[in-house]
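A single protein chain has been removed from this complex, and every other one stays in its place.
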Amino acid sequence: MKSFEFLSKKREEKPRNCGITMVLDKGLGLETANSLMDISGEYVDYLKFGWGTSIVHEQNIIKAKVEMYKEHEITPYTGGTLFELAYKNDKLNEYFKEAHDLGFPAIEVSDGSVNIPREDKLDCIEMAVDEGFEVLSEVGKKNPDLDKELSLDDRIKYMDEELKAGSSLIIVEAREGGKNIGIFDKSGNAKEDEIDYILDNVDGNKILWEAPNKDQQVFFILKLGNAVNLGNISSDDITSLETLRRGLRGDTLGKI
Amino acid sequence: MKSFEFLSKKREEKPRNCGITMVLDKGLGLETANSLMDISGEYVDYLKFGWGTSIVHEQNIIKAKVEMYKEHEITPYTGGTLFELAYKNDKLNEYFKEAHDLGFPAIEVSDGSVNIPREDKLDCIEMAVDEGFEVLSEVGKKNPDLDKELSLDDRIKYMDEELKAGSSLIIVEAREGGKNIGIFDKSGNAKEDEIDYILDNVDGNKILWEAPNKDQQVFFILKLGNAVNLGNISSDDITSLETLRRGLRGDTLGKI
Partner (left out) sequence: MKSFEFLSKKREEKPRNCGITMVLDKGLGLETANSLMDISGEYVDYLKFGWGTSIVHEQNIIKAKVEMYKEHEITPYTGGTLFELAYKNDKLNEYFKEAHDLGFPAIEVSDGSVNIPREDKLDCIEMAVDEGFEVLSEVGKKNPDLDKELSLDDRIKYMDEELKAGSSLIIVEAREGGKNIGIFDKSGNAKEDEIDYILDNVDGNKILWEAPNKDQQVFFILKLGNAVNLGNISSDDITSLETLRRGLRGDTLGKI
C-alpha cells in the first residue's frame, strides 16, 4: 500500500508493454541488490548484467541474483558484449547452454564491438529465440567513429529486420556514459530530428532508448510521454526515474 | 569509542544547533541505509526523503526507514515537492495526516516548482507547525530563469518572514546538481558576495546551504567554518563531509 496516492499519476502495471525501465547492474552485491529491489523493484522491468560481468562472478552468486530478480517479476538478461564474444569465438552453443543454466530468460544480441555480418546477426536472433530466450537486440556501435558511419536509414532498416527476426525490443545504444553516441551528441544532448525520423518508421513501443543521464530521461519523458521505454538506468536512479515519469520531481512536475 | 582521537578536532554533539548535515535519500534500500547509518549516522542530523519519492514506495518500507533513522537520532522529513503537489491539489490536510501516519516528525515547505503566493506559503508553515511538525522551509526556484528573478533582498525578506512564521531552518536551494541555481553560478562556484550579504542580514545558524558537490562543501567550510549547516549531501559522502569539517582530508587539513 502506498501513501499520498491522491497526488500520483497512474502508471502501467507489470507486465508492461510500454513505459519500460531497464536497469544496468555493474556488479551489485546480492544483499544490496535485494534490498534495492525490495524498495523499488516494482519499477524495474529488465535488468541487464552489464557487458561481460557475468564471466567474472561466481556461478552461485549469479544464479542467486537471477532468481532474486525474477521473484521481483524482473527479466534479467546478459549483456550484449558477452554474446559478441561468444560469436567471435564460435562458442554460441556453449553460450546459450550456460545462460540457460544460470537461469537467464533473456539475452541481448548486439554487434557494438565485434563486426558481425547482417545475415549472421539475424540468424543469431532467430537461433536464440529457438533456444527459448527472449531477445533484446541492439543497434549501434560502441566506437563513436564507427557508429557515425551508420546512416539513419540503415538503423531503421536494421531495427525492422531484427524485430522480424524475433527481437522483442530494439535497444538504441548510448553506453553507460550517454555522450557522442547514437542519438546523443558530444554534450549528451539528444538529436531530436533523428528521433522523430526513427519514430515515423518504427513502432515506438518496440524501442528501448538508452538514457543513462537524468537530463536525457527528462528529455524523453517530456518529448515522448511517460510511457517511453528507457534503459541503462543506474541502479541508484530507479526511484528518481519513476518519480520523473509521474511528475513527482521538479523537472517534470506539471509538465506531463 | 573512536581511534586516533588525539588527531581529531572536536565537533558539536547531537542534538546540534549548528554544524548540521542534511542528507538526501534518493531511494536507498532499508538494509543498505541501515548499514550506512550504523557507521556514519551520528554525523547526520536531517534526512530528506527526496522530492516525491515517498509516493512510490510501499508504506511499510517508508515507516521502517523513518523509524530506523529516528533510532539514529536523525530527523527524517518529506521533500518539498511533495508539499507543493499537496498544495497545488488542495490536499494539505490529507498530506499532513499521511505524513504523521508514516512517522515523519518534520516536513519541508517550499515553492520551488509550484507558484504559491507569499501569504499562502507563510500560512502553510504556521499550519504545519500547528499540526506538530518541525518545518524546514526553502527559498528559491528550481527553474534557473525563475530563480534569477528573485532579488537578494527578496530572498532575505522571505527568509525572515518564514523564520517568524515558525520554520526552524531556511534551506537555500541548490538542487541535487548544484549548478546555475541560487548562490551557485553555471560552473557550480559560489557567489561569495551574495553569501556575505545574506549573512549580514540573517542568522547563519538558521540557514542550511545546499552544497551537493565536494568543492562547494570545502568552500563553505573554509569560508564559514566547520559549524556551517550543509544540505543535499549524497549518502555516499556523509563520512567525507565529516572529515572535511574536522580537517581530516587534504582539502581542509591545516586550514580550519
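As written, the chains take the letters A and B, and residue 1 is the first residue of each chain.
One rule holds for everything that comes next: a contact is a pair of C-beta atoms (placed from the backbone, for glycine too) under 8 Å apart; a residue touches a chain by one contact, two chains touch by 3 or more.
Keep in mind the model is a prediction, meaning the values are calculated, not measured.
J.: Write down which of A:K48, A:K142, A:R155 or A:R245 is the residue touching the left-out chain.
T.: From the options A:K48, A:K142, A:R155 or A:R245, the contact with the absent chain belongs to A:K142.
J.: Taking the full complex into account, find the residue in B:E31, B:E58, B:E94 or B:E161 that is in contact with the omitted chain.
T.: B:E31
J.: Quick one: say which of A:E73, A:D101, A:D130 or A:D193 touches the chain that got left out.
T.: Of these options, the touching residue for the absent chain is A:D101.
J.: Residue by residue, what part of chain A touches the chain that was omitted?
T.: That gives, for chain A, the contact residues 26-32, 50-62, 81-82, 84-86, 88-89, 91, 94-95, 98, 101-102, 112-114, 142-143, 175.
J.: Going by the touch rule given at the top, which residues of chain B touch the chain that is not shown?
T.: Contact residues on chain B toward the absent chain are 1-8, 31-32, 34-40, 43, 236-240, 242-243, 246, 248-251, 253-254.
The rule is simple: only the chains that are shown with their structure count from here on.
J.: CA centre of chain A versus CA centre of chain B: separation in Å?
T.: Taking the mean C-alpha position of each chain, the two centres sit 34 Å apart.
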